[in-house]
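Removed from the display is one protein chain of the complex; every other protein chain stays in position.
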Amino acid sequence: MKLLVPIILGSDKDGEFGKKIKNRLSFFGVDSIIRVCSAHKSCLNLLKIIKEYEDDDNVKTMITIAGKSNALSALVDGNSAKPIISCPPLSDVTMHDLYSSVSMPSGVAPLTVLGYENAAISASKICSLFEKC
Amino acid sequence: MKLLVPIILGSDKDGEFGKKIKNRLSFFGVDSIIRVCSAHKSCLNLLKIIKEYEDDDNVKTMITIAGKSNALSALVDGNSAKPIISCPPLSDVTMHDLYSSVSMPSGVAPLTVLGYENAAISASKICSLFEKC
Amino acid sequence: MKLLVPIILGSDKDGEFGKKIKNRLSFFGVDSIIRVCSAHKSCLNLLKIIKEYEDDDNVKTMITIAGKSNALSALVDGNSAKPIISCPPLSDVTMHDLYSSVSMPSGVAPLTVLGYENAAISASKICSLFEKC
Amino acid sequence: MKLLVPIILGSDKDGEFGKKIKNRLSFFGVDSIIRVCSAHKSCLNLLKIIKEYEDDDNVKTMITIAGKSNALSALVDGNSAKPIISCPPLSDVTMHDLYSSVSMPSGVAPLTVLGYENAAISASKICSLFEKC
Amino acid sequence: MKLLVPIILGSDKDGEFGKKIKNRLSFFGVDSIIRVCSAHKSCLNLLKIIKEYEDDDNVKTMITIAGKSNALSALVDGNSAKPIISCPPLSDVTMHDLYSSVSMPSGVAPLTVLGYENAAISASKICSLFEKC
Amino acid sequence: MKLLVPIILGSDKDGEFGKKIKNRLSFFGVDSIIRVCSAHKSCLNLLKIIKEYEDDDNVKTMITIAGKSNALSALVDGNSAKPIISCPPLSDVTMHDLYSSVSMPSGVAPLTVLGYENAAISASKICSLFEKC
Amino acid sequence: MKLLVPIILGSDKDGEFGKKIKNRLSFFGVDSIIRVCSAHKSCLNLLKIIKEYEDDDNVKTMITIAGKSNALSALVDGNSAKPIISCPPLSDVTMHDLYSSVSMPSGVAPLTVLGYENAAISASKICSLFEKC
Partner (left out) sequence: MKLLVPIILGSDKDGEFGKKIKNRLSFFGVDSIIRVCSAHKSCLNLLKIIKEYEDDDNVKTMITIAGKSNALSALVDGNSAKPIISCPPLSDVTMHDLYSSVSMPSGVAPLTVLGYENAAISASKICSLFEKC
């Protein structure tokens, strides 16, 4: 079994941030793939991407990256049975955008972590649960 | 021409708030209809609702109501060519959720207004532009 | 019918911001005109400007631009039957000024959107409602 | 010379707050009068009220009371040569509205103080400067 | 294989909150156990608790519950190879405590989610990854 | 009668800010003098400075300048019968220090204004009340 | 040697809070005395109180209690060679007043702790350093 962690970006503006996560995952020995899809503008496409990974047993978790109002993480989580790691690329002066990542209604439960390295660690931890399986 | 303002709620928990908007619109002589659909969980259904009103010339604007992280307003706006009025039902102590309504990427432009009466006024103003048409 | 979107600035310090909106509107094929008038200091003049556009059927909406305490958008809205798009030129570190744009009493309902492109999109959406009229 | 302190309210919702200031001023031996006028909706009327007191040598200062987005204090200050005391009726959970009172452009300089008693003290201090005149 | 989700509370003051999570997990068919241990005062004991579950293959994730300054979640995560779900029991007026849950140095990566139901959902999602194993 | 506006700085770190106020007052034809005295460390000296100006009929108001926790303005106001203009030299990222200027107990009523020009305007307005005396 | 911890209140409004600290100190076997003195209004008196305890070798630390803008703690610290424990009686909705306690210039260093019990613990810890002396 070769696990894969999809890293879904809401915009290619966050491409560098996504690559840093990918590099850290690679350093931890975890394969990943970067996908770009706006939840706001292309939710049909997003649903297809989610479906693709829902059906893939090698995908145990997905990382979602969206700055500003974070609809992406909520939509991915709301349409996936797998645990979703939301890593909004916030800086100190955009910390007010954090609320859009954590202020979720009951039933929508993306898991928030800040920092590209910590996002990679979280995903690696989930993947490493399967080493003995 | 009989204009109609769809009021889209992300959750029926905001039903009372939606009815207040509907009542004010009625007071202003504007017809409205309340729809409930979660952007997080049912975006396919949301797209259908949007499409229904995109194709309806009697609909000039829609009002979107979502507390907590406001994905609904962004999705409706991102999938509609019509101006969208976003009215998050915030209280003084949930004002931090405001950022999820206004912190939008370029290209996603819901219009934010607070208070049920002001939402109704805004929609009425757009409708009244057509009285002379 | 040739639509026109007045862009009203509270101060010529925001001239560059206003021009960016004008350029985007032009890109969308919408004519616009920039006016500068302080609500705080010249409200009589502001009322004249509003009146001029109230009486002009080619004006369907106005965009108001005021940083710091945003009295301009509220005064324009309070004196116009047309929908007003308020686009305060905020940066991440002046986000606390957002409240002066959205914290309105009942009956005063400017519509807030952030970012010059999003202001232009909003106004264009309102204008495009009249393409079929 | 019998000094008078006009207390201008943006809304009669703040009538109780205005009366508390009036009572404190009375306790300090200072006459006052309560006026109600919305800056957002009735700025022509507001200009008349301001003019009336600008021309009255018995008026040395005015107190302005407006919750939510405080356009009133800025407009009164911007149209008066007299020092204006702005006392927004804030509570702990509406403290975010404070910024609309203090975030002023150069040239608009209302003086902010919180609490009805402190507003009365401030106005009394200005009036007491004239006891020896 | 009978999975178990330890719910670690920093204080028995959060006992009711912990029980709500336990009840939701039970509703989802997931076994859980509540443990109480202060990170601030009893970190040796906390390390023992963590070790106990590190060595237990039936434990795939742990939920940590700590209000105020959240050291518990960071310590559990920093000493566990398993993904940790941090669910600080915040209310609207204690939202400033959120930063102690998400502002982590590189290498410490608890996953934050708000609301007892969402914590239970997150843990259930991780557990359900093992249904096919 | 030659009026004088004392500008009291809590620290000579704010010397440049104080000079800007002095220059604007000079531009408005108002004499001023800069004094430096820490309320935290030298309150006896501060009381002497206040007393000096309390007894000087040419002083109608004082401007106080203190960044960080603003004890200076409160102490000057608490020990003076004259209206005190508090102008904390805040920037966008130190705006949290504003609360120390406005959060006063009943009976302590310094008047807050932001920006060196606005501080000068406020003081000039108070001085100009005496032109006809 | 019989140690004594002065608890200085800025206002008798905080009398209950002061008594809770006194009770906790008593429970820890530490004598204390409550004094009430406004830094804003009675700083001469405050200096006398400070001097009284500066000269008393049985006083190793003082606790200062002031809500709203906390000048008291800074003045006590600025005029004492002993470590000062500042315990502003904040609630969740007055947390913005915290900045007036911690935003101090270099050279003024009151030590902030929240909660009456924690204030008592801190003072007790300092006192217990002298048990072996």
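Labels A, B, C, D, E, F and G are assigned to the chains in the order they are written; within every chain, residues are numbered from 1.
Here is the rule we go by: a contact is a pair of C-beta atoms (placed from the backbone, for glycine too) under 8 Å apart; a residue touches a chain by one contact, two chains touch by 3 or more.
Small disclaimer: the values here were computed from a predicted structure and weren't measured.
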Visible chains in contact with the missing one: A, E, F, G
Residues of chain A in contact with the chain not shown: 92-93, 95
Interface residues of chain G (partner: the chain not displayed): 57, 60, 81-83, 85, 95, 98-99, 102-104, 106-115, 117-119, 121-122, 125-126, 128-130, 132-133
Hidden partner interface residues of chain E, rising order: 10-11, 38-41, 43-44, 47, 67-71, 74-75, 77-79, 96-97, 99-105, 107-108
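Note that only the chains that are shown with their structure count from here on.
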Between chain E and chain A, distance of the C-alpha-averaged centres to the nearest whole Å: 20
Chain centre separation in whole Å, for chain G relative to chain F (CA means): 29
Touching two or more other chains - residue numbers and ranges from chain E: 93, 95
Interchain contacts, given as pairs of chains that touch: A-B, A-C, A-E, B-C, B-D, B-E, C-D, C-F, D-F, D-G, E-G, F-G
